[in-house]
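One protein chain is absent from this view; the other protein chains keep their places.
And then chain A:
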């Protein structure tokens, strides 16, 4: 006997073995349909005797195992049910012959047999036979179960008669020696009359009767017989059979103690309520009599004697004893090399019992022993089966790691180099089953939080094996998924060299089969969730995210002030260390505009020891339609924090939520959600997208300013110009606004605001006429409108000391005269005889004053305008004002009329240009650079007006 039945359990000892086999051509699915129906009849209540008969069905049973039937009767095939098809009466004799042939295989041990014929109709089918049942088809065979029950009952009758036959054998008769196949030659020529031999025969027969009693449902009798067999066999040192008797004792006790069975759910054994409660009563007669005289057994007496309770408990082993006896039995089996299978099966049965008793440590000792039982040359398939079953048993006693270990060994066995056709599929399946034992799940979410779970070294090994197995299975998609998982979850444990190797092989795989975000479903229903590379690159948990307004978009406000006015105190871009805060500001202050490019900045770093190429990195959003504009980046090895700007364009208006980002690294595309990133509590951030607005680009006729104008409110200027003017000069600035957006420009407002000025300005600094430009509105995309802005500088430069000297030599005071600019009363005493030196004064007069202003262009259009949104465009204007002419002295001379006087003015040209001074009466005076001239004008006392125009020549 070389094929162990690893599924055996203690209660199998009370079953009778029936083989169900197809004969001739029977389609497999049809056969197994019938087989299933047959095996549903696994316990039959025998009519008159109140006993239950348990049946174990096999569709395959090696005949050499049958030879051990005398040793343990549950190994003996006692029934055969053959299933066959037969379409015509012609084939019938042939079919029946085949059935006979089949019967011959197990012939010696069969109690009875049945043939189920499907498809035959007509004369032959009409005859009523007990051993053959005819059914027209596989679909019309309603009474199969009934037939099987009848069959089981007939088996029972034979069994019962055998039992009675053996049980009543008196010692006077010659008892045959039962033996196992390998013993047969040992007993040749032995003295059959010796006391020793007789005792051996008796003991073995007792044991055999015990087996039969157990099968026939007479538990108590069985116990008694086993006890006696143990006594007899112990005295003659017949160890193999002593072991069997002890095991029988254990089995019977297990059946008594654990009526639910020890095989777990798989056995499908119906725990009968009556069994435990009634077991004692039912078998009381036998037990009682055995105690009085073990030799004199009766089977059918019904006695209500309660004293038998004592006997029952005495004969039955306690749970602890069961294990002791199993140990003993196994140690006896261990003496015989040829009984390896029996020993192994006994170990398995004992483990199942211990599992029920929850004594894992002892069970593991049995299993440890089972590992070392040598069964000779095992085929590869048997080895796999053996390791698998060891794994299952370890699982049963709660040793998950050990279980995983053996399952892995079984998996490796599937693809052992000695196997011509390695079973990679089976290997892969078994490997998958080991995952829980190594605290490994294939969901990367389990690994993204907290410390690493489990033993990284063995986990990595297992993942490598999964990758390899799936590759050999010809499923590169699976390899990529496992390899990605390895890289993502074990990154901290990989050495630099391993990181290189893993990524290299990952790239190899992805060149054939790119990795994606879809869930891979295996044929057995297991789902492999996608593995996003949230660590390649790592987005820092306290990342700085920046929002920028591109182009000239500056501020967006709703005119109804739903939000705090943002153009008051909001910096142009924000850095916030906490994303939460950032989100707050984002929702409070920022809006994106439909059709405009929007940005989010992430701070990332590369944990790999080599350059990391990230391709196709873009934003993942939900809400409005969003066109992500992916970026590709290359991060240097072990880089520090590195800012990455992800951009995109919202295509519709509404609320948009940024959920995460997507990348493509090593050919694997990943969708990394923010809520999966360690350290980030948020699951995304919402931004409002306002309807499309026109967008203007501004260009000016003047050069760009080198000065950076800092607006007081922190606004950002889109542009600024600078110009240098002489005091009193007017310059025209042409501002061209081009509609570079896609919407119509419908409204335009222009205002200006002075910045940082303490100077008194006369007149309007900036002035424009909007009539012309406004008449061009609405402005279509790519059209331009030009606004002419006059820059007029009129400043008072007379404030400087010593600039104006009193000409009033003759004591005529002009104090109180309303003299317009640039004259001003200076009450200081005049420095006498001070020469008017142009050279000396020049530097003194060259005081440049600065004027700064910001032009606001507030414009809107399209849908956005209807909802009250507008954009602003700021233009900084920087003007350096140089002084032009000064009146250095002023005095008045009386004229002929008292109502008239001559005004004497010393006019000084501080510029480097020639200029003409003209008064109202057209008296022009030409002044050369740095020249000073006295100039007299007759005038009415009441009013003196002087206009100075300077012209550069």
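Here, contacts are C-beta pairs under 8 Å (C-beta built on N, C-alpha and C of every residue); 3 or more make two chains touch, one makes a residue touch a chain; residues count from 1.
Throughout what follows, contacts and distances are computed from a predicted model.
Peer 1: Looking at UniProt, which of "UDP-N-acetylglucosamine transferase subunit ALG14", "Trafficking protein particle complex subunit 2-like protein", "ER membrane protein complex subunit 3" or "Protein transport protein Sec24B isoform X10" names the chain we cannot see?
Peer 2: Missing chain, per its UniProt entry: "Trafficking protein particle complex subunit 2-like protein".
Peer 1: Which of these touches the unseen chain: A:454, A:630 or A:781?
Peer 2: The missing chain is touched by A:454.
Peer 1: With the full complex in mind, choose from A:154, A:439, A:850 or A:867 the residue touching the hidden chain.
Peer 2: Within the whole complex, the residue contacting the unshown chain is A:439.
Peer 1: Please pick, from A:402, A:871 or A:889, the residue that touches the omitted chain in the full complex.
Peer 2: For the chain that is not drawn, the touching residue is A:402.
Peer 1: Looking at the full complex, which residue from A:164, A:360 or A:649 touches the chain that isn't shown here?
Peer 2: Of all options in A:164, A:360 or A:649, contact with the hidden chain holds for A:360.
Peer 1: Considering the whole complex, not just the chains shown, which residues of chain A touch the missing one?
Peer 2: Here the touching residues of chain A are 360-361, 364, 368, 372, 394, 398-402, 405, 438-439, 451-458, 461.
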